[in-house]
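For this view, one protein chain was removed and the others were kept in their places.
Chains here go by letter, A, B and C, matching the order in which they are written, and residues are numbered from 1 within each.
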């Protein structure tokens, strides 16, 4: 029963097989190979327009370098208080932006609203040097709380960003999961809703190391290769990242793996609900945060379940864990088995 | 006939097979998996002592982060004029060290001497704030000119570094090639000769993305994980780098691939010499820089050879290209075939 | 009636006269002159121990460079939500620390407690690379709300910092004002209470440009000159900063100017209170934040008063401005006249 994280899984079969398939022979280095060209065209197809694609090593690098491309001296980057860039990247964004400040915009469910953003931005008036200057806005899709922004919500946030002439970045570490949930197109979830640059994550959803910065703002993409190289993120044998994406996209494999992960999460959530349980936030992608009795948590761990206790802040009183309860984080992936889901629910429901 | 670069090759069979072998099942993320532990122990074996090993995405990152670990405000980093860190890394070292200055130490054959280093360091007197402060010394093994430092030369350079209390870094992008040439142990070529930190490159020699920073200076290694993460270089599914190293080291596969590459280079060099030709520098690893007639270069290209013209600076008059000659760069790898070597020599020797 | 800021004042007579006095003749540059030596000894006297003193151009530089001396990759710097380093320095601290993150610790009155600090630090567990590492703690004395930490409060905060082995920095832009209020010694307010490094500000209190970083932690002071020079903050004609400090300290002039400023603030506060008014926070130094009717604010401005409306957040309901009220910020200095105080109170009390 492994619900520790989607990055505990290996690579999906289609991805491994693509890696083998593209291994033989010589191929130009540093991203100038024909396979990379093919994959970039595939990105154009997916987004229904020309995009500029840059492979990088990690999701953290994708985020930080995206923001670096729009950095300004004294730049303020607006993001959710619980976002990965704010909480989990060891100041990589601050470093890559040469000292950017991540300004937290808060709300309880991992998302922030356009209004909350506007209020936060008001603290950084145009032309006042002391507070620095508004540089960019970043949202996560899906969020760290397992929730998903609708295209309308994204568009409203983008409007606020545009009102200050700054771009909207999307951390798409779980892009596919959100996409499958919304049932919209990749275009609708991004540039059609005002996203300018995207961290397109494939690692968690079945690759082993396939992350890309995708620019819809082609002007900003010019010169980005220097940011990437300066960060040490230009692979020499770049074709192997391309190979992973090739397997990932082939036959819509990526939507299938994400769909499976989402289904497993939904079934877990439904099962918990059916037992009279609750989750901290709506389960909209492949993460869920059930609130269970501490004794249940212990039983789960005893049964070999891998999952984490989570510091669920700012929950409303009727949701928040009681004294004898804990909030857990569970993440599903393409590798999550139905059997594990059943076992989990079984252990949880055990009375005694 | 592909002699363009050792990073045009794919991954060696043993490496691909290890990747597949270690793909199944769940494994902890961010380098806390058992396979990474095993591989780190293997590094200890190879270096005959405890070392601290950190995987990173690229050789550029390995170099820049190594130097970052020893950075100082106003730090001067001494390196060869033609070194990769000085010429080919788009200021990644300068960026990761928050503004370090790479000070060139020159000599004609890709290596610099202890004396030349001492002279260069004299321009940075202790305690004078204007020039900044001596921070580190970096050598490449093998060098960008295809030459190799002897352990004695390394030790002499290290002594100069130590006289100013700074570490010696080795860029080992072609570590295995140099090692096979010298026929010494990995320990002798590194810490026993005064190397403090090493960029251990495996990508060029048969992996697809396996680079590590190896600290012999365990004190400096403490805290390094934060430099790596801040640079966006901590892989989530880190086990896949470990898997590559597992296949790389297994049955001394790495020494075999390097040995093959070196042999191919030697045979090319011997063949060129036998035809009355010459190379710009001694062929001591898997790179060679033959000086040929421009007409020969054209014939080679017409025959499909991939190789580059090289700006060979500062050669002595009897070696330097004549008006109708060019200097070429050729790189061999585990994937270089004997047939290609023969074809190359055949084309070169064609009279008419 | 100028209550806009203490940096709207010029230089105090003693400071101007010292500037003239030390102008003639030649003197070594870059802080190696005898006058600088004398002034540094004077700092030793004031702090009753050996300290390391470095002049810099601005208070912002003093703060940012102090924090830079203790920076770490992924470093978290704990400070008050309203602190100057967090709100008013255009990311200078983030930049000088190569991407540090300023973590806000909150409380209503410009000060934070040891407990609040401890709780904030708990979010950065030792040895977890994702969140980065605790790097330093910074307090302002006096605070941006015009309040003053007691030595006991400082010591408690320092204890928490020390429990994580990080230093305590004090932003002493209004050091003298706080000192006069507390009536303790400079030693008691700093190193005896666990302060490791201090931004010693003299500009606001009667100099025109005299700021210093004062290290009590002499070990950390080694190498600091390189941080300063790298930031472009080593004056060539450094003796002119020394000259200002010479006039500043002479005959305890600095305590007198601070005392005057504090008195003016107290009288304003007392007058407001006597009229049945209130201030947002206790008036403990040379800043006050009266809450007045908007009509009164307009009358004051019409009478030529220079003062600012202030966004007073998180005040308790009985203090917070009512619909028809505004919170103002007023700052007094050595140059504030009793006449202006009287005029202000007169205008405020005018009924009609």
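Points to keep in mind about this one:
Just so we're on the same page, a residue touches a chain if its C-beta (ideal position, glycine included) is under 8 Å from a C-beta of that chain, and two chains touch if they have at least 3 such contacts.
Everything numeric in this text was worked out from a predicted model, so none of it was measured.
The hidden chain, counted over the whole complex, makes contact with A, B, C. Touching the chain that is not shown, out of A:132, A:172 or A:290: A:132 (per the contact rule at the top). In the complete complex, the residue from B:131, B:150, B:185 or B:263 that touches the missing chain is B:131. Among C:59, C:172 or C:259, only C:59 touches the chain that is left out of the view. Residues of chain A that touch the chain left out of view are 30, 68, 72-74, 98-99, 129-130, 132-133, 223, 225-230, 234. The omitted chain makes contact with chain C at the following residues, 2, 4-5, 7-11, 16, 19-20, 22-30, 56-62, 64-65, 89-92, 95-96, 203-204, 208-209, 226, 229-237, 239-240, 306, 335. Of the residues in chain B, those that touch the hidden partner chain are 73-75, 87-92, 94-102, 129-132.
Rule of thumb we're sticking to: only the chains that are shown with their structure count from here on.
The centroid of the Cα atoms in chain A and the matching centroid in chain B are 35 Å apart. Averaging C-alpha coordinates per chain places the centre of chain A 41 Å away from that of chain C.
We define each chain's centre as the mean of its Cα atoms; on that basis chain B and chain C are separated by 51 Å. For chain B, the set of residues touching two or more other chains reads 30, 226, 229-230, 234.
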